[in-house]
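Moving on, here comes chain A:
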Amino acid sequence: MVPIGHYLFLSVALLAIGIVGIVTRRNVIIILMSVELILNAVNINLVAFSRLVGSVEGQVFAIFIITDAAAEAAVGLGIIIAFFRNRETVLADEMDILKW
Partner candidate 1 sequence: MNAIMPYVFPVLFALVIVALLPLVAGYIVLVERKVMADMQVRLGPMRVGPHGLLQPIADAVKLLIKEDIIPENADRLLFWGAPLISVTAAMLALAALPIGPFFQIADLNIGLLFILGISSLGIFGIVLGGWASNSHYSLLGALRSAAQLVSYETSAGMAVVGALLLAGTLSTRGIVQQQSDSGVWFIFAAPVGFFIYLVASIAETNRAPFDMPEAESELVAGYMTEYSGFRWALYFLAEYTNMIVVASIATTLFLGGWLRPFANTPAFNFFDYLPPLLMLWVAGYCFRRTPKQPVAVQKMFIAAVGVLCIAVAGILIMPMAAPSGSFLASSKPGIHGAFWFLFKVGAYIYVFMWLRFTFPRYRFDQLMRLGWQFLVPLSIVNVMGIGIGLALHRELNWPAAPSLLLGVAITLGVAAYLLSAAEKHEHPRVGEEEETPVDA
Partner candidate 2 sequence: MLDQVVFYFFALLAVASSILVVTRRNAVQSAIFLVTALLATAGIFLSLDAEFLFIVQVILYAGGIMVLFVFVIMLVNLDVALHQVQFNRQWMVALIISAVLAAQVAAALAVSRKTLYALPPAPAQALEPNTERVAYSLFHTYMLPFEIASILLLVAMVGAVVMAKKRV
């Protein structure tokens, strides 16, 4: 097995890229995708440690995280569609009203 540190670095790299995406992009869909990247980074950690200690718990939690991601994507995209229908935009900095 590749040393565990490598997995951690990979995971941090994906996390950092995801954060950069969230902070710098204006398109909400891409921000959502960056969130998916971050969740993915977490999964790598969980699975790597699961392999290291020889227990499937980490994988089970990764499955829960994927479930979570699915729920998040469904609701998030639903909101985006609703917003797009009303404001004709998907840019985050134009989502500046509390009620529509």
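Here is the rule we use: a residue touches a chain if its C-beta (ideal position, glycine included) is under 8 Å from a C-beta of that chain, and two chains touch if they have at least 3 such contacts; residues count from 1.
On how the list was made: all candidates are chains of the complex that A comes from, given by their letters.
From a predicted model like this one, the values you see are computed outputs, not experimental measurements.
> Just to confirm the interface: in this complex, chain A touches which of 1 or 2?
Here chain A touches candidate 2.
> Per the contact definition, I'd like the list of chain A residues that touch candidate 2 in the complex.
Residues 1-10, 12-21, 23-27, 29-30, 32-34, 36-37, 40, 43-44, 47-48, 50-57, 59-60, 62-64, 66-75, 77-82, 84-85, 88, 90-91, 93 of chain A touch candidate 2 in their complex.
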